[in-house]
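All remarks here apply to the structure that follows.
Here the complex is missing one protein chain, while the rest keep their positions.
Order as written gives the chain letters A, B and C; numbering starts at 1 within each chain.
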Amino acid sequence: MKTVGHLINNRAVALADNTRTTPVYNPATGQASKKVALASTATVEEAIAAAEAAYPAWRNTPPQKRAAIMFRFKELLEKNAERIAEVVGEEHGKISHDAMGELQRGIECVEYACAAPELLKGEHSRNVGPGIDCWSEFQALGVVTGITPFNFPAMVPLWMYPMAIVCGNTFVLKPSERNPSSAMLVAELLHEAGLPAGVLNVVNGDKEAVDVLLRDERVKAVSFVGSTPIAEYIYTTANANGKRCQALGGAKNHAIVMPDADMDNAVNQLLGAAFGSSGERCMALSVAVAVGDAAADALISKMSVAMQPLKVGAYSDSSNDFGPVITRQHQEKVVGFIDSAEQDGAKIVVDGRNPKIEGFEDGFFVGATLIDGVTTNMESYKQEIFGPVLQVVRVNSMDEAMQMINDHEYGNGTCIFTRDGEAARYFSDNIQVGMVGINVPLPVPVAYHSFGGWKRSLFGDLHAYGPDAVRFYTKRKTITQRWPSSGVREGVDFSFPA
Amino acid sequence: MKTVGHLINNRAVALADNTRTTPVYNPATGQASKKVALASTATVEEAIAAAEAAYPAWRNTPPQKRAAIMFRFKELLEKNAERIAEVVGEEHGKISHDAMGELQRGIECVEYACAAPELLKGEHSRNVGPGIDCWSEFQALGVVTGITPFNFPAMVPLWMYPMAIVCGNTFVLKPSERNPSSAMLVAELLHEAGLPAGVLNVVNGDKEAVDVLLRDERVKAVSFVGSTPIAEYIYTTANANGKRCQALGGAKNHAIVMPDADMDNAVNQLLGAAFGSSGERCMALSVAVAVGDAAADALISKMSVAMQPLKVGAYSDSSNDFGPVITRQHQEKVVGFIDSAEQDGAKIVVDGRNPKIEGFEDGFFVGATLIDGVTTNMESYKQEIFGPVLQVVRVNSMDEAMQMINDHEYGNGTCIFTRDGEAARYFSDNIQVGMVGINVPLPVPVAYHSFGGWKRSLFGDLHAYGPDAVRFYTKRKTITQRWPSSGVREGVDFSFPA
Amino acid sequence: MKTVGHLINNRAVALADNTRTTPVYNPATGQASKKVALASTATVEEAIAAAEAAYPAWRNTPPQKRAAIMFRFKELLEKNAERIAEVVGEEHGKISHDAMGELQRGIECVEYACAAPELLKGEHSRNVGPGIDCWSEFQALGVVTGITPFNFPAMVPLWMYPMAIVCGNTFVLKPSERNPSSAMLVAELLHEAGLPAGVLNVVNGDKEAVDVLLRDERVKAVSFVGSTPIAEYIYTTANANGKRCQALGGAKNHAIVMPDADMDNAVNQLLGAAFGSSGERCMALSVAVAVGDAAADALISKMSVAMQPLKVGAYSDSSNDFGPVITRQHQEKVVGFIDSAEQDGAKIVVDGRNPKIEGFEDGFFVGATLIDGVTTNMESYKQEIFGPVLQVVRVNSMDEAMQMINDHEYGNGTCIFTRDGEAARYFSDNIQVGMVGINVPLPVPVAYHSFGGWKRSLFGDLHAYGPDAVRFYTKRKTITQRWPSSGVREGVDFSFPA
Partner (left out) sequence: MKTVGHLINNRAVALADNTRTTPVYNPATGQASKKVALASTATVEEAIAAAEAAYPAWRNTPPQKRAAIMFRFKELLEKNAERIAEVVGEEHGKISHDAMGELQRGIECVEYACAAPELLKGEHSRNVGPGIDCWSEFQALGVVTGITPFNFPAMVPLWMYPMAIVCGNTFVLKPSERNPSSAMLVAELLHEAGLPAGVLNVVNGDKEAVDVLLRDERVKAVSFVGSTPIAEYIYTTANANGKRCQALGGAKNHAIVMPDADMDNAVNQLLGAAFGSSGERCMALSVAVAVGDAAADALISKMSVAMQPLKVGAYSDSSNDFGPVITRQHQEKVVGFIDSAEQDGAKIVVDGRNPKIEGFEDGFFVGATLIDGVTTNMESYKQEIFGPVLQVVRVNSMDEAMQMINDHEYGNGTCIFTRDGEAARYFSDNIQVGMVGINVPLPVPVAYHSFGGWKRSLFGDLHAYGPDAVRFYTKRKTITQRWPSSGVREGVDFSFPA
């Protein structure tokens, strides 16, 4: 069985016989087909050392030259898209079209990084005083690191290192050990695009590796995406160790369905937003809040019909709508939340608990599930399920709906379905959530804006990718300059020898 | 003896008989003339509650209306400048002209806050997809707090709350308990300018008050300026309690004096930068690094002469150059550093250890001190003295000078004296310091740039005041919007009744 | 009878006996109470010379110092607001509350100019190549001029010179000879605020003065607001004489009233937008396009009722809603348009042609007029009336309404009344008009955005005031810098004498 290793200094690391490993599963079959090495402290330190050694020359490489590599990287990602999607599908389970979509969003972050010469411009003031100028530069930090989750194994690393690198930093990436291969493949393509050795290094691993990255003083910044408890640990540990950190955590994304919504459109949109990628997205729409029973009844009725043709299965059949969840344990957890909702009195309108997928009987599948009558005291409401489960809560007014959202500990994404300009503006202005959709169920900002939730969905001041990432991966240096007079300009002796 | 209290909801807080207090000294006389109340947990919580109550209405006040108050505040600060300088002088000891200068820098931050409508503009993208728009807003955080130091009792609070408030936040300020009165006076002026009650609250206190501010979950952000150990405590505690934080700490600011420097100019500049405000500035230039013995000898010789007319004394005599240090303990500490340098083999060229100030024999005075032959292993070099002491280190090359600066744990400010464009550019590009001067000894960025050091001089991602403060005091919300078709536009039934 | 003269070099110009003059009327009484001098070529050249002489020192004054004068100017404008409004009312005829509103918008442009240090920041790029930096500065142009109209005698000059001046230019203003006094008064206040002599000069005059300004090669830029034929003349003449120019012309602003509009709100809004300031605003809403007869009938019916209490009269009675038009000739022109509409078959629903204003029988009054059944072939539709006349056009669809607006030669402002998000977005995206309101009938951009129409409503690339004005009043200079090596930094001979 193949073992996925590490990439340091643009070389595969030789694995010792006693290397710790963990299996990598194909979630559609339930079988492990590979192992992944879990980096020792020494290996992570070697990666950090490689990044540190590469830093001085890379930092002095003009931004335009750094961006030139990103242009080539984009070409290579597009050329290798199907190959990457295949690797993602095999280890994550998502269907090819979904993996291609994920990759495309990642490529768009590479495109944004191509604009580095523009994005890195500082602010220049002539004559802050007589003959005195002042300007700010946004300089690189040094060695920075990214720790990324299983659910977007291709995209989330591309949120981080293209921008970090193009800003002049060097990078150590630790991808999820559940599906490490796509990150390795993509990193190889970046080297093929011309990246000097040591600028990007990939180590696979578990908490041991993470803790080295959080504590080594050569690491200057940490970007993390994962669950909220881990995000909080990462954030406080990184900060206590003198690093800047942005740590993105969990979510519970609500859609308000107003009485005036175009209901067919809303149902169509919710379908993908709730069940796409098996709901394993931090922007998945997992709660629909219907305002008024008329809206709720229409929603439940139309949604039940729309869910019937949904097809769950293996990544390799592109007619499938979504695939399995990531592990056996996670499958059990999702089913447990459906059970608990039922026990708490909610109504399972469409039940995805026992899907039969021919030929994939051992896969970690959960079918699309619709639950009506959910209330805010249920565990299934309070927690992030991260599965293909849409819960419907019924309320009597838009204010009640908004209060519910504002009371939740998470504040990642949210959406309203309405035709009404006033409702939309009131909602977007007052909702305590970082990413808001108006008739857009997955309001993931495009790559030239920034991604980030509020409340316990994000720890840190600056959001991920887009303009905020430029600020996260650089520090401001402000120079104030005055030149003494009586230099060569007035030095007429030079020019008039008597 | 008068007791300085608290300002909550635009009302002076009635002080209970058992209120804890601490004396406030006039450092020129060494006598306590007032007491300051030390807020209890309940009092701080009352201030936070006042700020929280004021928040919803204030957040919804258009930025231009908020800025209108800042315009009036600026007028009132200018009208009351001498009165404020008097209060600063009495409790801090700095001479009136210096206090006026400090206030002026604070007023410039108010001026910058007047530009809030411009500064708060978000980014708008039409057609991120067909018919889809996306934009970012920079929304207020809620209740935020500032904890400020004794050395700039008027200016540092003005780095913080004008911008915080104009961004839509409400504020609790905890000034230094050494000299609380100017902050109280200035806060009253802001209310006179029209600020609604509760938007700015001032509590005086010690660690008890600070810890409430760091832990209360209603507080969303903390700005701090002080020493590095406290800054680090503030930062990690605030972060662990889910707040964003920027904490500015100590400094050891070096000036490199190159062989081609205009030496008379350099000496003139260093004089104010080293001894102004008794060196109690986080941007004070406390180390001169002379490149080559010729430069060092010239520097020592000219500086010794230039220091002779320096006059130290009470704030009220504006012919004085600088005043006492803040406390008896601090006076002893500064003298202790001079002693230790001497014991370590440095040469005390000008000795300010026993100044005789007629009529102020009990004041906390230290005279201007010049020390030659300092080396990097001396305690007086390693630590921040925060007194009127300039140490000279001799090196053989510019690279040696830069290495010394880069090796120091602090990275607040630094400066080079040279005529040479190449030396200046190499220095500013490669020095690991956040604020860099080219022939500018105190490179404090103007109010429309941002203030911040590197390394252990600042904890946090964003610098103080200027454009960074706008980002620190706001959080990004990103809205993605698409409108469903088949609305009133195509609803021809409305317009063509058959 | 008093003669209004000129202000050059902060001195009133002595008027020769043979100075040409023209009378200044009080439009409410129809009587001339003053004369205004019409500057000769020599006088205008003297003003230009004063501005040119003041330029070098002013250009080198740090932007922050220039802005400091604007802060004081704002204070003085606020203190003198009633006095300015009185002067405006007397010569223009607009009611005090309206004149105060006009002035307030002008003051907001002064507030924006206070942000000059921020607005003038250039773009700085480190390492555009190895060791090469590049930055842009926005430098002043030199002497610039503004030629302003009668309808906003206080506001429009403040659109121009505060920003021009704060950018480092010096200025010659030629206000409307119909009502010159407020511009003179305001200019005096700016000098009281500390402006050096010669930086702002005011010359009154007619075409002779204008042509000098357009042709003198010392003048670098021209800002103009007036009618389209003059704007076009100004623009082409200025350009042919090597100056940059922005020339704002006429308008015909339509409001689309959709079937779903909140009709009471729409009527309330239209009332002020159509009749305020007697319709003598380039943003006046003079055409309502009702979509469907139901909307049209409701609009006509409610509007007729709402117009009944409107009170027209002299500026000094603040219970009046609006005042006279500017001249006898203009009064006749407005009435002529109403006549022509009637002759063309439109229905005069409310007729303002013969208002009786007790005590002001000779004033130039026209009452609020509502006309139904207007069609696009009528002269009253094609031309700008610039009087208190609202014409209603009936159409069957929103697309028809939009086509009508897009076909008009002007493209200044427009508005839609609807509740529907989709209608609003389709409208704002596709309408060929520069300033668009969604339920906002006078979509004059706030001072921190920019004002400008499209098509024949504006000649030039950049809009008035706001961020565009910064670009209009500055030119970009781009500096690319590399320092040769082997300078003092490596010159170890200096530091190591053997």
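By our rule, a contact is a pair of C-beta atoms (placed from the backbone, for glycine too) under 8 Å apart; a residue touches a chain by one contact, two chains touch by 3 or more.
The structure displayed is predicted, hence computed values, not measured ones.
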Touch criterion as defined above, residue of A:Glu46, A:Asp133 or A:Asp468 at the omitted chain: A:Asp133
Touch criterion as defined above, residue of B:Gly101, B:Gly122 or B:Gly272 at the omitted chain: B:Gly122
Touching residue (missing chain; options C:Asp262, C:Asp293, C:Asp351 or C:Asp399): C:Asp262
Where the unshown chain meets subunit B, residue by residue: 60-64, 117, 120-130, 135-137, 139, 418-422, 424, 438
Residues in subunit C touching the chain absent from view: 123, 125, 128, 132, 134, 136, 235-236, 239-240, 242, 244, 261-262, 265, 419, 424, 428, 433-440, 443-446, 448-452, 454, 456, 459-463, 467-468, 471-472, 475-484, 486-487
For subunit A, residues in touch with the removed chain: 64, 67, 71, 74-75, 108, 111-112, 114-115, 117-119, 121, 126, 131, 133, 258-260, 291-295, 396-398, 418-426, 429, 446-448, 481, 483-485, 487-489, 491-492, 494-497
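Basically, only the chains that are shown with their structure count from here on.
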Mean-CA-position distance for subunit C and subunit B (Å): 42
Between subunit B and subunit A, distance of the C-alpha-averaged centres to the nearest whole Å: 36
Shared interface positions of subunit B, touching two or more other chains: 419, 424, 446, 448, 467, 481, 483-484, 487
